[in-house]
Structures are given as C-alpha cells and as structure tokens.
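Just passing along the structure, written as structure tokens.
For this view, one protein chain was removed and the others were kept in their places.
Labels A and B are assigned to the chains in the order they are written; within every chain, residues are numbered from 1.
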Amino acid sequence: MPARSLQSLGWALALPPVLFLLAFFVGPLLYLLYVSFHGASTSDLYNAELTLANYAAIAGDPFYLRVLLRTLETAAAIMGLCLAVGYPVAMLVAKLPRRRREIASILLLLPLMVSNVVRAYGWVAILGRRGLVNIALGKVGLIDAPLALLYTPAAVVLGLATILLPYMVISIANTLASLDRRYEEAAQALGAGPIRTFLHVTLPLSSPGVASGLLLVFLLTLSAYVTVTLLGGPPSKLLVSLVYDNVVSFQWPRAAALAFVLLAVALVVSALILAVLRPGRVRGRGR
Amino acid sequence: MRGLAALRTLVVVLAALVIVAPIVIVVVTAFSPTDFFVFPPPSLSLRWFHEFFSLSEMRDAFSLSLELAVMASSAAVVLAIPAALFVARRSGPVVTAVQALFLAPLVFPTIILGLALLLFYRTIHMPILPGLLLAHSVVGAPYAFRTTLAGLQSFDPALEEAGHSLGAGPLQTFFLVVLPLIWPSVLSGWLFAFIVSFGELNTALFLTGPGHTTLPIEIFSYLQFQGSQLVVAAASAIQVAMILIMVAAIERAVGLRRLVRA
Partner (left out) sequence: MADAAEPPDVRLARVSKSYGTVAAVRELSLEIPRGVFFSLLGPSGCGKTTTLRLIAGFEHPDAGEVYIRRARVTGVPPYRRDFSMVFQSYALFPHLTVAENVAFGLRMRRRPKGERGRSISEALALVKLAGFEARYPRELSGGQQQRVALARAIVVRPAVLLLDEPLGALDKLLREEMQVELRHLQQELGITAVFVTHDQEEALTLSDQIAVMRNGVIEQLGPPRAVYERPETEFVASFLGASNLLAGRVTDGSRGSKVVVEVAGYRSSVSGTNGAGEAVRVAVRPERLRLGLAGEPGVAATVREIVYRGAATHVYLESAGGPLLAYLQNTGGAGQSVRPGDRVTCSWEDEAAVLLRA
C-alpha cells in the first residue's frame, strides 16, 4: 500500500464521480420510488399523502395483469429465439482463428451501434402494408390484399429478436472462446462423441455466457419502448408502453409504480435465470 | 455431421441477413427519388437529404444530437477516469461497490432512469438541455469507465512507481506517464459514449421537449405521426453515417481489433 498521502488522494479521486452518479442516478430512482407511494394530483406532481393505491390498482386490475403476461410471453419468445439462433452462430464465431474472430466481433458490434429507432423502422419498411413482404407476395400473386403483419406481437418478437441477437452471440462466443479446449478433448478421450461432448461438457460450461446473454436480452426487451410501439402498436402494448402512457397523461405516481413493477419483474426473472443456469459454479474454470 | 455443419452455416447466413437487412433497406431507401416507399428504388437521388436539411426541426435535432453527444461523452470520460484510477489499483468491498455503481447504468432499464430524471428535474426545475446532458453523461459513463479501466489494468504498475522514484508526484505521474499510455483506451471510451448518446432513445423520450429534440426522437415522432415521408429514411441514413464515421475514427485512433481484444 502506498504511503498515506497517496491513499487519501485515492479516496478524494473517486468521490466526485461517485457523488455525481448518486445525485443523478441513484437519487432520482429513490425519489421515483418515493413518488410511487403517493396519490395523483392535478396541481402538483403528486399528492402529499402516502398510499399503496398505485400498487394495489396494478395488482388488482386484470388489464395490467394481461399486459404483464403479454410482456413476459413476448420476452420469453425473444429470449428463446435469440438463444436458438444465437448459440450456433456463437459456436461458429468462437471456433474462428483469432484474427477472424476479432473481425466477426466488430461486425457484430456495428448493428448494435445503430439506433433502435432506425432498426425498427427497417422492420416497418419490411412488414408494413406497403412494405417489402407484402409487395413481394402481391407481385408473385400469393395474396390479394396486403397482410397486416405489423401491430402484432409476432412483429415485436421478430424485430426485437433481430435487434438483440448480436448481444447474445457476443456473450456466448466470448465464453466459448475462452473455454479450455482440453475439457472437450478429455471428454472425447473418455469416449464421448461430438453430441454427448457438446451436451455434457460444452453446453454446461458455456452457461455464464448463456446467462449473461439472456439477462442482457431480457433487460433490453423490457426497456424497448420505441421498438415495441413502432412494431406492436396499440394492440400489442407491453408494460413499458403503460409507463409511457401514464407519463403523457401526467399520472406520475402511477407511472412510477409501473416503473418499479417493471424493475421488480426484471429482478425476479434475472434471479430466476441465474438460479436455473447457476453460472457461478462454472466461473473460474476455462482458461 | 456434415448435415449439421451445413445447417449451422444456413443459420449463420440467415442470422446475418435478418440483423443487417433492416438497416440496409433503410439506408438504400434514403436514396430513393420516389414519394413513397419503393424497394429497390428505381434510381438514386439525394432528394430526401435535401429535404432533411431544409426542415428546420430535422436540422436542429441533428445538431442537438451532435452537440449533446460530444459534451456527454466528454463528461462521461471526465467522470470515468478518476473512478477507474480508484478501482484499478485497489480491492475491497468499497471498490466493488464503486465499480458496480459505474457499470449499473449499462444494465439498468433506461426507461425507468428517464422517468426518474424527468420527475427529479421537474421538482428542481432543471432546464431541458442541461438535464439531457446529465442524463446522457450517466448513460455513457459506464462505457468510458469500462474501457479506461481495461487500459489501466493492462498498464504496468512499475511504470508509476518508476515515475515516483524519480520524483514525480501523483498528478505529474498521471499526466506524464499514465495518460500518454492509456489515451487509446480513454479515447475509445469517449467514442463509445458518443455512439451511445447519439442513438439514445429511452431517456431522451422523456427528457426532450418542444424545440429541443434529438435526432432519434425526431425520427420516432415522424414515424408515429407523419407516416410515410421518406425524409425519415434520410434522417436514419445520416444517423448510420455518423456511426460509421465514429467507427472509422476508432479504427484510426485505436484499432478496432484491439478494442474487441480487451
């Protein structure tokens, strides 16, 4: 440890940034939580009395429960798709020689840098009434009238799954690439064929990457208001849409409560994913 | 086995297609001369780009996004460097907590953060522009933190000690020894924060207001309310172009491959 003056300098160093984040990240969130326990007010942001009405309303209203269910179903579908498609792609990327793997990583990062609104717009252009799919199908003569592909849960799933796919691939590929090949070789030396080796060795050892990929995709899905709105429209509102709706109608406490319900969902499902996959037991292995 | 490998290749090709196709379609459409969406466009024209720059709200949104991104990434870097310096050489529960704090905005649902800041700003009467800047600084800080920390961790601590042994105090050592050697990491953090700010939606959704919108929010409004005007495609193409310029800047400054290696 350096002499005492360097030590105290270190603390002084970290203080301003930490204070900043506390003031503009943690603080406002705590304030939001506080607001969620108040009633609505027409003149102020919120009513002065403390109440659990918001949460009670959410829990008791079948409308909210339906939306919650739809949110979970949509998220599950997106996670499933990303995993099913992402894993094979990750396997391929992980096996590439170093240089090509780095190039592949860059190529995977590029679409993620484009704003979601642009990517969602792309799907609008593909799935819309005058979009690519309908035009193509019409030209070929398969349909008479354009199909309503947008404003469905399927469009949301398709759009978000393709937007978030690179996250899953990168997550899993990183874990796979850092796996010691000798584990697979040991399994094969013990007589396991390629499929058994994959199922009993590779797959379990890749659980940290799978877990972090699933978590990332799930959390980003929960927050993806713009994509959900553009592709799902009014018929396919998810929890995040309800937060926004309450904001534009100045129902701040209700919006706050919904936001924390969203957060609670995020935490519960995250804990579930971690509990099922238990990536911790694998961490530390691998090169 | 060959069948499985062929199947995997198919999956990879399909995946690449679905990821990239929407972006490509939008960018190509931006060059379309037609009034409505036609793909592929019959010819190429800059009509919609002219339209984009002739609309004051589009121009303003673009310049606001640009200014915001520059300032927010600079703020993010200024925040991240001291924090990364603190975390890099120490261990313990406090250090873990600071690190978690700085990485939290990466995974925390930004829509909730946007709402929280909206309420907070309203309560303390924070004007729009500074409020947006602060929000984007929070969102961008983890990126700057991550890359700077990685740079510091691969930095030989003996070099700092050598500086000290020759009489350089902590500040001097930082500016004369550490910074010159980690600046690529800092710069790439800046560039990542820029890219994130430039495309950021969820906090801007709540924190922008009349007269002060960012480019992605402007695009979103147009898509929701004005439908099929292809000026949106041009706006989107410009967004993508900015990203590519930044990526090229990263490549020149730091080398993209070095980035993904970390």
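In the analysis below, a residue touches a chain if its C-beta (ideal position, glycine included) is under 8 Å from a C-beta of that chain, and two chains touch if they have at least 3 such contacts.
Everything quoted here is computed from the prediction, not taken from an experiment.
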If the hidden chain were put back, which of B:A21, B:V94 or B:L181 would touch it?
B:L181
Sole contact to the chain not displayed, among B:A100, B:I124 or B:A158
B:A158
Would you write out the residues of chain B that touch the absent chain, in ascending order?
156, 158-159, 161-170, 172-173, 176-177, 180-181
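Keep in mind that, in the parts below, only the chains that are shown with their structure count from here on.
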When centres are defined as mean Cα positions, the distance from chain A to chain B in whole Å is 17
For a test of understanding, state which residues of chain A touch chain B in their complex under the given definition.
6, 9-11, 13-14, 16-18, 20-22, 24-29, 31-32, 35, 45, 85-86, 88-89, 91-92, 99, 102-103, 105-106, 109-111, 113-126, 128, 130-132, 135, 162, 165-166, 169, 194, 215-216, 219, 222-223, 225-226, 229-230, 240, 243-244, 247, 252, 255-256, 259-260, 262-263, 266
Give every residue of chain B touching chain A within the complex, in rising order.
1, 7-9, 11-12, 14-15, 18-26, 29, 36-37, 39, 79-80, 82-83, 85-87, 89-90, 98, 101-102, 104-105, 107-113, 115-120, 122-123, 134-135, 137-138, 141, 170, 195, 198-202, 205-206, 216-217, 219-220, 223-224, 228, 232-233, 236, 239-240, 243, 246-247, 256-257, 259-261
